[in-house]
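Every protein chain except one is present and positioned as in the full complex.
And then chain A:
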Amino acid sequence: MRVSYYPGCSLEGTAKSYDISVRHVCRSLDIQLEEVPTWACCGSSPALKMNRLLSTALSAHNLALAERQNLSDVVAPCPFCFRRLKSAQEEMARDPALRQKVEQTIESQVNGNLTIHNLLGFLTERVGMKAIGEKIRKPLTGLKLIPYYGCYVVKPPSVTCFDDPANPTSLDEILRAAGGEVLDWDFKSECCGAGLSLSKPEKVCELTGRLVRDAAWRGADAIVVVCQLCQANLDLRQREIGLTDKKEYQLPVIYFTELLGLAFGCASEQLGLDRHFVDPLAVLKRKGLA
């Protein structure tokens, strides 16, 4: 299977572990990722807030570039990029005047006929659990995992059209298929503070604190994420959260593709597991998985 791949800025910056593990997992599943040539940033929340036309235009520009690849599907690992691509395509289909304005802004046409996937949806729905199950060589036996979806991949459902916004289960399914023990909890799609990490770190600590506290209380070995913003906010703020609670939190925060790669039999260093702030390797070694 060949699909367009839109990695987004973080995956070539601070979230390289996500990018390399995505590429590894897809290679193992015989999926050819064709990177969208000269793709641009989706503008993320700053563009979305400050200028609606700009925000839609940036995603439309990426859609136009992807359409030229002549592939029917585009996959975005970053949930925000995914949501912006979907929004842009859908808003232009609904509003011909907006479409015209956007096309004038990007100086090219957008056909609007791509199937846009977030990576989790692509793997669970398009590739399928059966194909994934067949590749498992080293099940994640005995690993207690907290599935954390965050907001952007499921909310708002009118845009994402994916899973259940309050109680999503696709990540649970994938982790179970990989042999992990999936723990239930109440914060599956609660916010981590997202883009406020730099400007309002105290807000991020407040929000991630709820997640880390609950995951620790449930005896998790790791929190599993599908979003690089969730990863960074949870991975980097545990010391501050611990200071408030007078505790020391050391809860690894891992991309689901890293765990899938491990279960497929790949070495941990090749998946970027050695690059996180809170070290996941110790617990993985203890369980005989790394």
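The rule is short, and it goes like this: a contact is a pair of C-beta atoms (placed from the backbone, for glycine too) under 8 Å apart; a residue touches a chain by one contact, two chains touch by 3 or more; residues count from 1.
What we mean here is this: contacts and distances are computed from a predicted model.
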Given that one chain of this complex has been left out, which of "ATP synthase subunit a", "ABC transporter substrate-binding protein", "4Fe-4S dicluster domain-containing protein" or "Sarcosine oxidase subunit alpha" is its protein name according to UniProt? "4Fe-4S dicluster domain-containing protein"
Given A:Gly13, A:Gly128 or A:Gly265, the one touching the chain that is not displayed: A:Gly13
Consider the whole complex, including the chain that is not shown, and state which of A:His24, A:Lys155 or A:Lys188 touches that chain. A:Lys155
Against the chain that's been left off, what residues of chain A make contact? List them. 9-10, 12-14, 16-17, 38, 40-41, 43-55, 57-58, 61, 97, 101, 104-107, 151-152, 155-159, 165-166, 190-191, 193-196, 198-200, 203, 207, 236, 274-277
